[in-house]
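Only one protein chain is missing from this complex, and each of the others stays in its spot.
Letters A, B and C mark the chains in the order given here, with residues in each chain numbered from 1 onward.
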Amino acid sequence: MQAFFQRLLALDRRWVFLLVLLSVTIPIVIPIGLPVTTTSSTRSAFEFIEALEPGDIVWLSFDYGPSSAPENDPMAEAFLRQCLLKKVRVIVSAFYPLGGLDLANQVVAKVTAEYPDAKYGVDYINLGYKDGAAAVMRTLGQDITSSFPTDVNGRPLSEFPIMQGIRTVRQIDLVFTVATGLIGEWWITQVHSQFGTPVIIGPTAVSAPKYYAFLNSGQLVGMLGGMKGAAEYEKLLAAKHASFRKFYGETVGFTATKGMDGQTVLHGVILGLIFLGNLAFFLTRGNRAGGA
Amino acid sequence: MNLEFGRVTLVVLFALLPIAGIALGLRAPALRSKIPLLVAFFAGLIPIFSMYIPKKFLSGESGMSPRLDQWLIIVAGFALLLGITNVVSNGYRKISRRDRGWPYAIVLLTGLFVMGGFGIYGAISGKGIGFLPDGSATPFRWVWSAVFQPLQSTIFALLAFFMASAAFRAFRARNTEATILLIAGAIVMCGRVPLLEFLASPFPALAPSAAAASQFMGRATEWIMDIPNGAAQSGIIIGAALGAGSMAIRVILGIERGYLGLGKGE
Amino acid sequence: MSASVRLTASSLVVLTLLLSTVPAGAVAPVTTPPPPPELPAPTAFVAVDRPGDGGNAILLTWTDPAPLPEGAMLEVRRSEPPADEFVELQTVKPGVQRYVDASAEDGKTYRYELRVRGAETPDSLGIAGAVGPALVSDPVSPHDNWFRPERTNSLVASVLFIIFILSSIAFARSGKPIFIRRIAGLNAVDEAIGRATELGKKVLYIPGIQSMDEIQTIASIAILGHVARATARYGTDLDVPNKDPLTFISAREAVHSAYLAEGRPDLFREDMVHYVTYDQFAFTAAVSAQMTREKPAAIFLVGYFFAESLILAETGQSTGAIQIAGQADPTQLPFFVATCDYTLIGEELYAASAYLSREPVLLGSMRGQDIAKLVLLTVGIVGIVAVSLGATWFLDLVQTQ
Partner (left out) sequence: MQMDLIGTWLAAFLTLAAFSFLYKDNPFFRFTESLFAGVSLGYYVGIVLNQTLLPNLFIPMAQDFKTNWDLLVPGLLGLMLYMRSAPRIGWISRYALAIYVAYYIGVDFTRRIHGEVMPQIARTIRPLQAFDGPTLVSLIFIVGVYSVLIYFFFSKEQNAVTRPIARLGTWFLMISFGAAFGFTVMGRVALLIGRLNFLILDWIYPTIGR
């Protein structure tokens, strides 16, 4: 036993690397489905969106970059799926400078492929990327076309039925911002506080704590905090709609639920390693003292 | 010609004075270090005055302080070529001497010239380095998405492995300090994921208390991040700011000049 | 003129409203509408250049009349030459008693008019949108100013700090001894270089990944100067890879002059300080690879690092090198503390060059920093006592804008 612990203390770190790799890979390939308890901020976001009627119009903004995609992608995908299923119309934009547009294009292409009935320009539209988020948001209260004269492919917005009668962000029923940094906060401070449009945010786990203040003050309808929040959301979707139960149960694609499995297992593995390390340290302490 | 007071002063201080200094320095070697330090003194005072004096010539949109900032962004842009020159000459030497690993120097220089070439082409042709009007990627952008971006994220992702191995080794209760580090780290790691719920999942009877404990850990995490961690960070920031401030005074007054290769103080 | 026209128009509206809303049975034999009661006028109306700004703004202040009718607003109007007509700028709620006209332009002269405007919806007397008598300001023009009064406290703090530092330097220059307590990480510098010398391996020094606009980089270059002098003395090989080109230039100057100062220009090679690439993670990959290939005996990670800190330090750790890290910014310190043998925390980074060189000027400025800390602690404790006793104004002395 002593010898085992001695060896554990001098463990080649490549064994640790292998453990890390396995504990993240396995849940992606074979979902485990660990229990997730839903929190009130996610539930209020879900219920607000569930209460929207067919024909209502929402704004989905991609305000994050590739480095937080595993946390943020599932939020944007779940929201888009829910809207398309409920026939809520969606306007998509991107404000994150480095790669926000790429992610918007990918997510929109992926999710709309699952809903062949949804028509571009009628049920959803992609406005593309715009530089200078804070300034652009201020103009959305007067005239959307002043900042977004065309869609992502350069066609004038007036050509699209979805934009008929939509002039300002005041007419939008909900903004959902999937965000890493400051841009999400601007939707609250620039758009909600000036034009009154309800806002739901999907921040990364690191920036989630600062949004609790906005939740408490009622400036946010709801929040999906990090990958955990996204996993909660997937759980709520699956509980409500049979089609989502099937989809999230069977998809080979990435979901926040799978990511959360990996996160939890890896945190457990690291804590287990730390525990074993300390155990070995204490059990072999006598030896070391004698040896020295 | 725009001959505002602020702009002319900038040119006098940071073009005419250095040129005069260079001319004098060619004759008198002692001035080769003194006049740069004098010029630095003026450059350091401008933003400090601008903090308290809102006069337009100094702090307005194109006043001295913002304008000098715009200038220096350009100067920093020029510096990159010095780095590139160094990389190219080191690589060239490696290849011509057939030093160990010289074929990799060829890979490096090829990557540099191809990607740099695409970038220069984008600037000269006016096509830029993003997407073409038809929505297809420029060559610069294609290499970015096939080589640069994946490698950047992969090296960044190595951190997940290193975090685990560093935690395994460092989080050990060797003494009081290390024990405190270990406990704080363990609580926060538990509080970030529903780990307790996971461990309790085979025992349904434990589920409610595990959920409660998990929520408690979450709140404890927030408290630790906010209060003890926030306090320690404040303390570090205040101390470091004083150290930085005193270093700034020494640099502006020309006492600290090692960064110019001028040796130490007096 | 225009006001009286509007008055008649609004009285007509009032009349129709009265006739339409009052229940039939209650209709009194009205023949003429009651004359509108006079609206009060604000007092002490002053328009001045907004103090402490960069121009293009006028500050208006006044005292609201009391009592104001329900729903009444204050209307600010402006005239500018050559037209003398007053144009509405803004209506302000009662109680604010100030307005900043940020649309004014330097060099133009303006006059402002302030009056009370009654509620837009009819009040109990049925009066809507009536206006009271107007006050007109003296002509005023905006200009830029010489001082921001709201920054007085930080100016005082800065001046005091400069005085502490300079007087302590003067104190040190006069030859008085200055004590500096032991800093373990800095005692280890010589030990690390000594070990590299014994083993005949190189010393790797990474001055962070920021440019020379960051003070931590400048502090790191100062420490690099000491390390380079030691490697010059012992004839140990030194290697300084760089991510930022300006830092690269500066590091090379510092190393070169260190070798000259030690009288060993023969040992200095240009490629001791070399440039790698401008990308954070490409730099990390290249330097980590270099660590595993060359296995330096001592690694210095001193300066401003970001996420790459842990990759570099953990790779260095696996090669068995003695590692000394230093960073003033708290974000990456946890990773250095976990993986390096010694870590210079926060202010210790700036203390390093004084500690290593023992130069009076530098030691003196450290003493100045300590005086500043003592003053801060005193201000903090006095402040806590003051606000606990209800003197909340104390906080305004410290808060910056």
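As a working rule, contacts are C-beta pairs under 8 Å (C-beta built on N, C-alpha and C of every residue); 3 or more make two chains touch, one makes a residue touch a chain.
The model shown is predicted, which means the values in this text are computed figures rather than measured ones.
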{"item": "Neighbouring shown chains of the undisplayed chain, as defined at the top", "value": "A, B, C"}
{"item": "From C:A130, C:A188 or C:L246, residue that would touch the chain that is not displayed", "value": "C:L246"}
{"item": "Candidates B:L132, B:A212 or B:I227 - the one touching the absent chain", "value": "B:I227"}
{"item": "Residue numbers in chain A that touch the chain omitted from display", "value": "14, 17, 20, 24-25, 28-29, 66-71, 204-206, 226-227, 252-254, 259, 262-263, 266-267, 270"}
{"item": "Touching residues on chain C - with respect to the absent chain", "value": "151, 153-154, 157-158, 161, 178-181, 183, 212-215, 218, 246, 249-250, 276-279, 281-283, 285-286, 288-289, 292-293, 330-331, 333-335, 337-338, 345-348, 351, 363, 366-367, 369-370, 373, 376-377, 379-381, 383-384, 387-389, 394-395, 398-400"}
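Everything that follows uses one rule, which is that only the chains that are shown with their structure count from here on.
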{"item": "Selected interface, A-B versus B-C, where C-beta contact pairs are more numerous", "value": "B-C"}
{"item": "Mean-CA-position distance for chain C and chain A (Å)", "value": "32"}
{"item": "Contacts with two or more other chains, residues of chain A listed in rising order", "value": "13"}
{"item": "Residue ranges of chain B touching chain A (in the complex, touch as defined)", "value": "133, 135, 145, 149, 153, 156, 160-161, 163-165, 167-169, 171-174, 182, 185-186, 189-190, 192-195, 197-199, 201, 207, 211, 214, 222, 225"}
{"item": "Residue ranges of chain A touching chain B (in the complex, touch as defined)", "value": "11, 13, 16-17, 19-21, 24, 34-37, 66-67, 99, 102, 153-154, 205, 209, 228, 260, 263-271, 273-274, 277-278, 281-282"}
{"item": "Of chain C, residues touching chain B in the complex", "value": "52-55, 106, 144-148, 151, 154-155, 158, 161-162, 165-166, 169, 211-213, 215-216, 218-219, 221-222, 225, 242, 245-246, 248-250, 252-254, 256-257, 261, 271, 274-279, 281-282, 284-285, 307, 310-311, 313-315, 317, 328-330, 333, 335, 337-339, 345-347, 349-351, 353, 357, 359, 361-362, 365-366, 368-369, 372-373, 376"}
